[in-house]
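I'd like to ask you about the structure that follows.
A single protein chain has been omitted; all remaining protein chains appear in their positions.
After this line comes subunit A, so read on.
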Amino acid sequence: MDIRLRGVEPADEERAAVDALLGPPASAWEGGARTEADLRFATRAEPARDLLLPALHAVQDRVGWISEGALDYICRRLTVPPAEAYGVASFYSLLSLEPRTPRVLHVCTDLACAANGSAGVRQRVEAELGPPGTTWVDSPCLGLCDRAPACLALTAGERPSWEIDAPEVTPVPQRGQAGLTLLRRVGTVDPSSLDDYRATGGYAALRRAFELGPAGVIREVTDAGLVGRGGAAFPTGRKWAATASQPDHPHYLVCNADESEPGTFKDRVVMEGDPYALIEAMTIAAYATGCAKGYLYIRGEYPLATARLSHAIATARTRGLLGDDILGQGFRFDIEIRRGAGAYICGEETAIFNSIEGYRGEPRTKPPFPVEKGLFGKPTVVNNVETLVNVLPILERGPEAYRAAEPKLFCVSGNVARPGVYELPFGATLRELLDLAQPTGDVRAVLMGGAAGSFVTDLDITLTFEGTRAAGTTLGSGVVMVLDESVDLKGILLRIAEFFRDESCGQCVPCRVGTVRQEEALHRLSKRVTSDDLVLLREVGQTMRDASICGLGQTAWNAVESAIDRLGVFK
């Protein structure tokens, strides 16, 4: 590709950061020092567009922001047009194209934190550090809802670091209890030790998978009736079978750990507490669907989960549990971690492909579906973390035993004494779950499924996909956010509207402009209720639901609608 660069030189530090990721430039054509040979022969750079986001991260991590020179150097190294690289860099909220201090504090102002006093934290931070922008920023949900109100400080440098400023809690209040399936190791087994993982039943499921063969694994998963836990509840077995049968190769596996739905933190807790389980589950999924390469896309706000999984993947590789010949079975599979950079939309199953490939994280039109044309245009199976780790008990116990007590994770936060991730078998009621989490006041409403979900007041809802659907709500990603009388519901609605406005990718009109108009109408309604504005909200909401490209726009009005209809917020 013939690209025109700006000719701005990077600082030494920026160059070093990019070279540390990509290796030194092979020739002057890629940005190295010019030699005699370079003038005689032009070399053709291998396109490596998919390394664009990692390269942008490398500079952001080292310097704290991305300058013109740094972007130009990345473009030269990867043969990416600068306008496109700028479009990608400006898409992500964790990447800054303006100078920032090396240490930036991300103050969560999202739902669970707002219900637990983030406004006060914000005020204190502003008094100490001044207006937001260069030293601190408002942040959408950090996935630390169990520790609300939370802040995350990211420090750039040669060894980038991070720290969490939030109340300490036990992420799994049921820790160590008998009968836990998905959470049985979290908080009780050393997450860094592969030996401890194997001593507590690890890698039994993979051995069983090799006995069953790929078709056998898919049969067991289908028989177990496993459906996706990311929100859409699509049958996992069908997805795997459809991918496995595609004649086009290679097949790819993508684990969606871009958990950004406000109120969701289960995948973080599982990844931090039981990283090898995810690696084993990904290996089984890859074996069943014929993938040699898996991408684990972890959201950028999860540095601890990223660190634990990097360590676990490296350990598994040295022990022959990832690589060319897994467990001596001749099966080849490896996992590459990709970090998100602050974009809720990248959790959408096709936006995640664009993000990994180095494009703006905009959703693609479906059809074609990922099983047919996914990552790099090849058949791809995309699964959420919780969905994947459910494959382990299916293979360990057999589909019948699994169905008899199918586990589900719930992220309980808001006004409760014991927030955290709870595991309950399907069929428990909301009331039973809240009895465990202990609401601190009179429950006014429960937000199910996060910002894309809806409010309910009936605590006798059965927590199954069918039960919540019958009650006009959704399990979604398992968010159960409890709001009591102390919470300003109008404020929560405004925050939901602001969230969708900020996180809309901007591709389609209903969502790009509709989310803005929704927020404006809610601002007017919270001052004065008029029937015109209520009609307007409904029409815009219905258009977003009917005509948006992806699930973000389609669900952006759910919570507001339920608050108007069920909670009578604007009566």
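Here is the rule we use: contacts are C-beta pairs under 8 Å (C-beta built on N, C-alpha and C of every residue); 3 or more make two chains touch, one makes a residue touch a chain; residues count from 1.
Just so it is clear, contacts and distances are computed from a predicted model.
J.: The complex has one chain missing from view, so what does its UniProt entry call it, picking from "AB hydrolase-1 domain-containing protein", "ABC transporter substrate-binding protein", "Rieske (2Fe-2S) protein" or "Putative molibdopterin-dependent oxidoreductase YjgC"?
T.: For the chain missing from the view, the UniProt record says "Putative molibdopterin-dependent oxidoreductase YjgC".
J.: Among A:94, A:326, A:508 or A:569, which residue is in touch with the absent chain?
T.: Going through A:94, A:326, A:508 or A:569 one by one, A:508 is the residue touching the chain not shown.
J.: Of the listed residues A:25, A:64, A:82 or A:149, which contacts the missing chain in the full complex?
T.: A:82
J.: Looking beyond the chains shown, say which of A:430, A:494 or A:540 touches the absent one.
T.: Candidates A:430, A:494 or A:540; residue touching the omitted chain: A:540.
J.: List the subunit A residues touching the unshown chain?
T.: 1-4, 6, 68, 71, 81-87, 90-91, 93, 97, 343, 360, 365, 367, 501-510, 512-517, 520, 524, 532, 536, 539-540, 542-543, 545-549, 554
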